[in-house]
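Partial view: only certain chains, each at its native spot in the assembly.
The first chain written gets the first letter, and so on, giving A and B; residue counts start at 1 in each chain.
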């Protein structure tokens, strides 16, 4: 049983890592439009990337609520 | 029970695609919060996406028959 719990945790971790890759890709494409000219994110790019993930989660919550209220 | 799983999978895929497309449609530059304009856009976009999904469903089933 401990083994199966361990396996489940590892699967969840892999899923979480996969999501991090997917969202990094998505927010990179949204926020970084110019070729790199310096080796670090500008403060504008940095906040765009943080906001991108948070607003994506907000959008997802709104959509789930609309579906649950059968408003679509 | 399996039938339900398929139906659940279908709604879940709709939610995912709808979220992604309406996020891209409405949130051009992500800011510190969703303002009223953003929320209106997302809600309207969600209705439009569902309409598009219904059109494609019907048209696809017609085309697949021939």
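Keep this in mind: a residue touches a chain if its C-beta (ideal position, glycine included) is under 8 Å from a C-beta of that chain, and two chains touch if they have at least 3 such contacts.
This one's a predicted model, so the numbers in the text were calculated from it and none came from an experiment.
For the full complex in this file, the chain formula works out to A x3, B x3 (one representative per kind shown).
To be clear about the criterion, only the chains that are shown with their structure count from here on.
Chain centres here are Cα averages; for chain A and chain B they lie 18 Å apart.
On chain A, the positions that touch chain B within their shared complex are 26-27, 30-31, 47-48, 51-52, 54-56, 58-60, 62-64, 66-67, 71-72. The touching residues of chain B, counted against chain A in their complex, run 11, 14-15, 18-20, 22-24, 26-27, 29-34, 38-39, 42-43, 46-47, 50.
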